[in-house]
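Note that one protein chain is taken out, while the other chains of the complex remain in position.
Showing chain A:
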């Protein structure tokens, strides 16, 4: 009795690939640089394309800044090793500030025009300027969780028409679900469905999905800890989890969950140019914004 595996293939594209083919596909996918070389090294190249990454942190630690940085970094031309892709930015908190994106974009353009070497790279710089960067960002403003879920439902059709999208940012996924949902079991179910949708979009359309999450306090043994919000089960949604936190006066990015990288912590800071390493030599002549005057998110 022969059974066709097509029945499995037709339902949701569940085809069997060998791990060797997956390896080749992963090598082709690439990753998105964060512009912090230490964080890129810890992540083995940058944020992986085709996977869901979660960025958690307390307010003001730099989650949206990192998202804005990634939105510009994904557009770096192919000749510089970038992905030359577009980005869909789903904003639920209203934290997308156009001027700030302009600053980050200008800094990235400046950086690459200084390092452009051969003809191909110089040609690429002709079309890689602030206007083109801003025009490749699709901004979606969602006011509540219903709008967010609806947008995600419509996303596959949009992605079919726009095959150049390589990054999807949802900033933040916690805000609409914490404000408006009182029924916790419904919230958990919706979040799990959302998680599976995101994984499916990331894999099928070869997109890096970045979601930001807030922090909440958990009481355990009469001690309180700061843990990522949205519950234990949400922790399973993302493949990689990066925790941004303050350690005294330093800002530290810790990788707390990853399938291929060890748990490491690197230091970073936010400058007027964006998300950067601490003591990066290239920026030593650029003025850094002191921590007290840092722009709040």
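We take it that a contact is a pair of C-beta atoms (placed from the backbone, for glycine too) under 8 Å apart; a residue touches a chain by one contact, two chains touch by 3 or more; residues count from 1.
Keep this in mind: contacts and distances are computed from a predicted model.
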**Fill in**
Record lookup, UniProt, unshown chain, options "Glucosidase 2 subunit beta", "Serine/threonine-protein phosphatase 2A 55 kDa regulatory subunit B", "DNA repair protein RAD51 homolog 4" or "ATP synthase subunit epsilon, mitochondrial" -> protein name "DNA repair protein RAD51 homolog 4"
**Prompt:** Considering the whole complex, which of A:78, A:97 or A:186 touches the chain not shown?
**Reply:** A:186
**Complete:** By the document's definition of touch, the residue of A:113, A:196 or A:224 touching the omitted chain is A:196
**Item:** Contact set of chain A toward the excluded chain (per top definition)
**Value:** 1-5, 7-8, 11-20, 22-23, 25-27, 44, 48, 50-52, 185-186, 188-189, 192-193, 195-197, 199-200, 202-203, 220, 225, 232-233, 235-236, 239, 241, 247, 254, 256-257, 259-260, 262-265
